[in-house]
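This is the structure I have questions about; it appears just below.
Here the complex is missing a single protein chain, while all its other protein chains stay put.
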Amino acid sequence: MMLAHLPVLEVLVPLAAAPLCALLRRPLLAWGVVMASTTFALGGSLVLLFQVLSNGVISYHIGDWAPPWGIEFRLDAANSFVLVLVSLVGTMCAIYGRKSVEREISPEAQPLFCTLLLLCFAGMLGVTSTGDAFNLFVFLEISSLSTYVLVAMGASRDKRALTAAFTYLLVGTIGATFYVIGLGLVYALTGTLNMADMALRITDIGDSSTLRVGFAFIIIGFGLKLAIFPLHQWLPNAYTYAPSMVSAFLAGTATKVAVYASLRFLYTVFSPNLHFDAQVLQTLFLPLGLAAIFVASGVAIFQSNIKRLLAYSSVAQVGYILVGVSFANITGLTATFLHLFNHAIMKSGLLLAVGCVVYRTGSCSISTFRGLGHRMPWTMAAFVIGGLSMIGIPATVGFISKWYLVLGALERGWWPVAFAMVAGSLLALIYFGRIVEAAYLQPSPEGNKVTEAPLSMLAPLWVLTISCLALGINSEFTVSSARAAANALFFDPHPGLSMQVGP
Amino acid sequence: MRHHIILRIAAQLLIPPILLFALYVQFHGDFGPGGGFQAGVIFAAGLVLYGLVYGVAEIHRVAPTHVAMKMMAIGLLIYIGVGFAGLGLGGKYLDYNVLLHDPMAGQHLGIFLVELGVGITVASTMLVIYQCFSEHQSRDLADDEW
Partner (left out) sequence: MIEGLTPELALGLTLLLPGLGALVIGVADRFPNIRETASLLIATALCGTVVWLLMNYLAGATAQLRVVQMLPGLPISFFVEPIGLIFALVASALWIVITVYSIGYMRSKNYPHQTRFYICFALAMASTMGIAFAGNMITLFLFYEMLTLSTYPLVLHHETDAAKRGARIYISVLLTTSILFFLPAIVWTWWIAGTLDFTPGGILTGKIEGPQAAILFALYLFGAGKAALMPFHFWLPAAMVAPTPVSAFLHAVAVVKAGVFTVLKVGIYIFGVGFLSETHASEWMIWVAAVSLIIASFVALRKDELKARLAYSTIAQLAYVTLGVSLASVMGMVGGVLQLVAHALGKITLFMCAGAIYVASGKRNISEMRGLGRLMPFTFGAFLLAALSIIGIPPSGGAWSKWFLMIGAADSGQQVMIGVWMLSSVLSVAYLIPVVARGFFLPLQGEKDRPQPQGQEVSTISQLRVREAPLWCVVPACITGVLSVLIYFVGPAIAEFVLPVLGP
């Protein structure tokens, strides 16, 4: 019985746990609830992924109202893969969070923090699972609104978190509004909100200016959410001033979910057969992605705040993902999904490592890192491995991503793009080299008594680090899942409503 | 507030009907226009009026913030709980048909409870927002300063 309802329980358990946290007064209990529900989500998402991979699409009708009238949770290989990613990062951050947040947020506010974290988590899972375009908006707002507050809660460490959160709120709201406007136009045209149904009707109706405008609004709306290159201005500040654990969580999930959602629209709702859709991929995503790789990486080199540096690096990595999308072939799409997953693992790992440093030193500027290689050996070793992965050294997940990105470019015959991508990863070499040199080659300041971070923070950090290595040495799981995800979007975007099988 | 007798009397006259109307909108919602969201706002409007007339301290005494915040969570839990009840009774999530033996009655009960949850959450949320902002007031004016 549980299995049949798993698609909805996956989202609902964290969603129900959120108000429960608000009722609890003891932080420890609240954290227990957070860990339990995220772990449940992780287990559930893995079960769902294997179910989808072996049995095909799962469709769950909320309230037993058949789509297109009722809300449908629709899991195919693409979104169940993203579910695994979100819940994995969420679980690791939840385990990590208790100690880290203890240092940064007052005990009274902690249950509230847990509530928001779970809301955000549930919202992202909801965005990923739902097959209803308006329901997607609702979940998007649940996750976004709670994210704004989570970022603002960094204010107890640094007041600038407030302005960062406010900027994020403005930009994020504009993004969401654009999405709704676009959706409204498409709804006016098709009269349905179910994505699969919408897709069928769009194919029937064909190209029109209303459709184009709706499409443009939707893509720009998501573009703001996923920090597509010139629309990324909110991201560095938000990541920098948010509590450490929130930065790690958001870096691994928020932009990834937005990328997934835009892929869902680009491939499922609209289809690359439509002229303008394919054009956006080539004339918009490719140049913007490449620009992101070089500009953001270039900016990252000059940052002295490590969290900000990693934030810019995230913008650059979104660039890689966009370039992967722009190939519009199956390898490119596989690379996109691979990089979604791999980047989430490595960037969250890196930010968790920075969080350990913040926990011990209270700062994350590069000067704090001096000599930490000897004082916090485990933390810095994880950081180095994450850095190597970002550069794309073999035996790390970063290499696997890069391999498929280059392969996708070659299949398209885009030589310069292939070279640009590998050249971009060398910029990562520069900015990680700086940190590594500081950590290992410069003496720590006089009287520095920093010690290694506590085990409950190191454990999740190393789980991510080891999976970064293990999935780099044996990429069977990620590559086959990513390929299935790409196939689901590319070849079989909407198998048709008639083929739906309820659980 | 002794001096503002008109305000006091008007408020005394207005608040009970407002709250009552809120309940009407709430419970009649599944037959006519209305529902939990609107009812919650109207109910909160009644409380806010009370706070405006009798002062911030008074509204905190009548409906303390921490209670309101609990109510927010409880309302949401009622909503989700109804959904889970549907699951537990063998239906889909938020399937009202299975709540009672008669699907029709089940639908009624389901929507009633869900709207109640929405109403509680919306009312308490509005109230907390009002309280949060009103707390920032530097001090209450004394009566003779009006």
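Here the chain labels run A and B in written order, and each chain numbers its own residues starting at 1.
Quick note on the criterion: a residue touches a chain if its C-beta (ideal position, glycine included) is under 8 Å from a C-beta of that chain, and two chains touch if they have at least 3 such contacts.
In this text the structure is predicted, and so the values were computed from the model without any measurement.
In the full assembly, the chain not pictured is in contact with A, by the touch criterion defined above.
Interface note: of A:Ile391, A:Ala439, A:Val463 or A:Ala488, the residue touching the hidden chain in the full complex is A:Ile391. Here one chain is not drawn; of A:Ala418, A:Ile435 or A:Leu461, the residue touching it is A:Ala418. The chain omitted from view is touched by exactly one of A:Val406, A:Val463 or A:Ala485, namely A:Val406. In the full complex, chain A touches the hidden chain at residues 388, 391-395, 400, 402-403, 406-407, 410-411, 418-419, 422-423, 425-426, 429, 433, 437, 441, 472-476, 479-480.
Everything below uses one rule, namely that only the chains that are shown with their structure count from here on.
Per-chain Cα centroids separate chain A from chain B by 36 Å.
Residue ranges on chain A touching chain B, taken from their complex, read 5, 8, 12, 15-16, 18-20, 22-23, 60-64, 115. Taken together, the chain B residues at the contact with chain A in this complex read 69-70, 72-74, 76-77, 80-81, 83-84, 86-87, 91-97.
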